[in-house]
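With one protein chain withheld, the remaining protein chains of the complex are depicted in position.
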Amino acid sequence: MYLEKIREERPLIHHITNYVVANETANLTLAFGALPVMSHSIDEVGEMVSHARALLLNIGTLDKLQVESMIVAGKEANNLDIPVILDPVGAGATFLRTDSARKIMKEVKIAAIRGNIAEVSILAGYQAAIAGVEALGGEEIIETSVKELAHKWDCLVCATGVTDYVSDGRRLALIKNGHPMLSTVTGTGCMATTTLAIFLSIGEDRFESAVEGLAAFGIIGELAAKKADKQPGSFHQEIYNVTYNLTDETISRMKKVEIV
Amino acid sequence: MYLEKIREERPLIHHITNYVVANETANLTLAFGALPVMSHSIDEVGEMVSHARALLLNIGTLDKLQVESMIVAGKEANNLDIPVILDPVGAGATFLRTDSARKIMKEVKIAAIRGNIAEVSILAGYQAAIAGVEALGGEEIIETSVKELAHKWDCLVCATGVTDYVSDGRRLALIKNGHPMLSTVTGTGCMATTTLAIFLSIGEDRFESAVEGLAAFGIIGELAAKKADKQPGSFHQEIYNVTYNLTDETISRMKKVEIV
Partner (left out) sequence: MYLEKIREERPLIHHITNYVVANETANLTLAFGALPVMSHSIDEVGEMVSHARALLLNIGTLDKLQVESMIVAGKEANNLDIPVILDPVGAGATFLRTDSARKIMKEVKIAAIRGNIAEVSILAGYQAAIAGVEALGGEEIIETSVKELAHKWDCLVCATGVTDYVSDGRRLALIKNGHPMLSTVTGTGCMATTTLAIFLSIGEDRFESAVEGLAAFGIIGELAAKKADKQPGSFHQEIYNVTYNLTDETISRMKKVEIV
């Protein structure tokens, strides 16, 4: 029912995001049937977010001015009860990234964080192997950090990788959808966050919406790889084709979710 | 004859534009056979524009510094008699956008504006439904606002949608080319503006050049959709394939233009 609702209501998703994937996440938003707006100026973000149904903050190419805009937009979203989704790209790689993610989380009430396991672990105060913004992490599962961080910050925590972990501090879901080809295209993590924002914008139970959204994105990866395995250029394009044609029935049939 | 001339003369089109579609509009420019340059720094735009045959100002991800650069570049373009094309993305969505578009139009002599009907209506002082930068407008035609604005500002006004309207304040053209798939890829409005800038850069009569350019872009959408209907990723790629192979004969044969 999520996809049907997205295509009917066409929620506007305000992104303050990096210039590497701005086009790609806008196109993914459109392929889902939602509407994107990319806007970063401190002189308009507070007003722009008032038109939106979710605010996505992605620090992939942050600088100090952009972080200030994120906080202004985030506070206004809080006032208006619009969910704020944070993607702490590269947290742990530099002090600026770690500190900015923490600062945003302190000043803005975050509805959901989506990062790889290294980024989430760092924010939870754990050590993790991280190289630039690309996690080199293996299979070792940090369920504890996911749940702890969710509890500590009172928000959804989504740590994605071979398995995705979603927790609201109480419930924990393991999602086993996805495909290795997703790591051959830049910004698929950012796309997962965009998907999360879209699903949270129209869903009622945030935990369930997040789980459904991340399962959907994993399934998109699987279906795109069926059409274009070992061909990252073609795979990238198939992501949009598949998303546009995805149905709620396909999600139901293909999703591999385990609630712990 | 337009395409032939573009491919022979290879006009340089200086874009000061948003980071969402900078790559896509550069690639469209190349596919037409023209040359793109993207440059925004106030310390070079006045010099860069002197090499160009058209200046395109797109406020899709504006901030105050960028608007200052646009005005500097625009004034120099005016001095050099280079046409300036304005895309007021999201005018009406925030005060910053509406005010910036108006400020640019006040300080720079604009040759042509291209926006959706909502954006154009707002600039003409009308109310219009607008959500973010994506117009949700229906079929209701604001011929009056197009013509009025063209007359008031003494420039071409192009309001694009299911039907495109072009007016120089005196003449009015209705263009019925295009395809619904164009709304499934971000930046197709910006691409229409790039097309307009290219055609204005080499054409003699601005009204006729604008009509030919927007018809050409609609035809590109139709031909791309023939190859990739319901597949936004593939459709996006076909836009460049089709543009590169488009001929003046195809435009003549397919264009649906009515001069009122």
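Worth pointing out:
For clarity, chains are labelled A and B in written order, and residue numbers in each chain start from 1.
As a working rule, a contact is a pair of C-beta atoms (placed from the backbone, for glycine too) under 8 Å apart; a residue touches a chain by one contact, two chains touch by 3 or more.
Computed from a prediction, not measured in an experiment: that's the story for all the values here.
Of the options A:K106, A:K176 or A:K230, the residue whose C-beta touches the omitted chain is A:K230.
Only one of B:T94, B:T163, B:S209 or B:Q237 touches the chain withheld from this view, namely B:Q237. In the full complex, subunit A touches the hidden chain at residues 18-21, 23-24, 60-64, 90, 93-97, 131-134, 136, 183-187, 230-234, 236-237.
In the full complex, subunit B contacts the hidden chain through residues 10, 12, 14, 19, 22-23, 26-27, 29-31, 35-44, 47-48, 51-52, 236-241, 244-245.
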